[in-house]
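Mind having a look at this structure? Questions to follow.
Some chains omitted; the rest stay in position.
By written order: A and B. Residues from 1 in each chain.
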Amino acid sequence: MNNTWEGILSPPLPGRKQKPRTTGITMLIDKGLTIRETGDLLSLNDPYLDFIKLTFGTAALYPKAVLIEKIKLVKSFGVFIYPGGTFFELALSQGKRTAYFQSLIEVGFDWVEISDGTLDISGAERTLAIQEANKLGLHVITEVGKKDAANQPNEDLLAELARRDLQEGAEWVIMEGRESGKGIGIYDNQGGLVLDKFNRFSNRIEPEKIIWEAPLKGQQAVLINHFGPNVNLGNIPPSEIMALEALRLGYRSDTWKKSNK
Amino acid sequence: MNNTWEGILSPPLPGRKQKPRTTGITMLIDKGLTIRETGDLLSLNDPYLDFIKLTFGTAALYPKAVLIEKIKLVKSFGVFIYPGGTFFELALSQGKRTAYFQSLIEVGFDWVEISDGTLDISGAERTLAIQEANKLGLHVITEVGKKDAANQPNEDLLAELARRDLQEGAEWVIMEGRESGKGIGIYDNQGGLVLDKFNRFSNRIEPEKIIWEAPLKGQQAVLINHFGPNVNLGNIPPSEIMALEALRLGYRSDTWKKSNK
């Protein structure tokens, strides 16, 4: 596709996977892109983007016809789209799990996120949700971690939960980082990686199955320097999709320099 | 309009007002959206947006024909538009108060902001400006609070000023928070609410008449958790309009969880 610098320049970080791929996933956090913005973004960034998340409950704020059109548009680019986990938790809290899954299918979603970031959900409920979504034909991504850091289980338990989710039928597990990337999960209040937490979690799971929410550039760089160009990263703002791809390829100081030392 | 989840999900925070409304106002800070961006934003966010502010003196930076077209476009969606208060203060400092009001009317503005964020303005001058704007046919929003925190009067005086403005003919009063939301008015240097200042001010005014500048998500959440879904909020960046509406409805952890405890 892009041969401007073919034979002249090669990326400092080799091995970046092309689409379709099952690692090296980039997931966008979408807080309300219009149809036009979505199509425009995809027309250029399609090769660098795998998932669009209509974050928290924003899916409810589109007129139904616009939502259907947006989902169709995204899928036409070979990109997956799903509503944020909070929306699932809300449905569950209102006793509408099955109706929720069916409503997603009706408007065109193929994927659902199952999380317990706000609500406390038992292991049995979680399993039931994953299995029912699968049975209805939905692909499942789960998320581990609480939106209120004070309620966060330790990383051994989170890793155990992630492992179980994958056994029950989830295809990826997201590690919570919120939109801010600060004071949450494996990140400190400035957005820095808390190495001890990170290691406890990452040593206990298959990294290819984890999507790290990493909204901040420093987080993306640290994770790419640790796992390589094909680490799965999520909650990437729309303006950062191409910048992240540059990081993955070593086309930016933060990942180029370190890889060459 | 939106019945995708009708009968399946209801918002955790009930009572959100639909347009036209006089409380629950969302005011956008616009630093130079093009005609296309403005139309695009409104086509989706029209139900969630009440005011667009062409912030500080940016109104002066549009070619006249573009400005006229933009104002017309915004009004066609039932959204109000006005230039930032700094622009008024500048006109006043150059002895052009009346000419300024007339020029606004000429290009299509129906609203004006009267403030003293940068300039010191006497009570008599302030009253004169509000009354003259009204007489010329302009709706008036005033603002209380200084852009330089070191010059800020105490909250009793700000509340008194707000009350007087409303008596003189202002329809809403903005509480200054600037674009950053940090180290200004009721916010500390990290953007947190200073409870003592907030209480001193909010206990002395009708909350339905105050528009709180609250550019940061944490500020929006605190004010929604305090006043409910129909608090008036301003200086919302373009990318946050739908996210704020989700907060107002409890479709996000920050306002859902607290309201259910």
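The criterion applied here is as follows: contacts are C-beta pairs under 8 Å (C-beta built on N, C-alpha and C of every residue); 3 or more make two chains touch, one makes a residue touch a chain.
Just so it is clear, the model here is predicted, and its values are computed rather than measured.
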{"item": "Complete complex - number of sequence copies, 2 represented", "value": "3"}
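Simple rule for what comes next: only the chains that are shown with their structure count from here on.
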{"item": "Approximate Å spacing (C-alpha centroids) for the pair chain A, chain B", "value": "34"}
{"item": "In the complex with chain B, residue positions of chain A that touch it", "value": "31-32, 34-37, 55-64, 66-67, 86-87, 90-91, 93-94, 96, 99-100, 103, 107, 117-118, 147-148, 179-180"}
{"item": "Contacting residues of chain B [partner chain A, same complex]", "value": "1-5, 8-12, 40-41, 43-45, 48, 217, 239-243, 245-246, 249, 251-254, 256-257, 260"}
